[in-house]
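The structure is given below, and queries will be raised subsequently.
Every protein chain but one is kept in place in this view of the complex.
And now, chain A:
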């Protein structure tokens, strides 16, 4: 049992915290996908927050790993089949639709064409 806080321990804890943050972010977006009406979304978001807060004081690293894995499997189970993606983002409807034209292209309105009918 490591009661000693080494750098590896802290690195592992930091990685876990990042996983938790990313999981919370994805779960919140997923909740927004399912619960479109705002009042329902607020209720579901606070329920999600309660679930995360209930486990926030756990210190045992292996138990934290198990909880994160359980949370990710729950998230995978509840993923929305047709999520809202911002249109210009990858997967959205406007992605790559109008790519920026290469630089240096201009229109010159050549009204002098009347010279050569």
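We take it that contacts are C-beta pairs under 8 Å (C-beta built on N, C-alpha and C of every residue); 3 or more make two chains touch, one makes a residue touch a chain; residues count from 1.
What we mean here is this: contacts and distances are computed from a predicted model.
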- Query: From the names "Epoxide hydrolase", "Glycosylphosphatidylinositol anchor attachment 1 protein", "COMM domain-containing protein 4" or "Acyl carrier protein", which one matches the UniProt record for the unseen chain?
  - Reply: "Acyl carrier protein"
- Item | Omitted-chain contact residue, chosen from A:11, A:40, A:61 or A:86 | A:86
- For chain A, which residues lie in contact with the unshown chain of the complex? 17-18, 20-22, 24-26, 28-29, 45, 49, 52-53, 85-86, 88-89, 92, 98, 100-101, 105-106, 108-112, 114-115
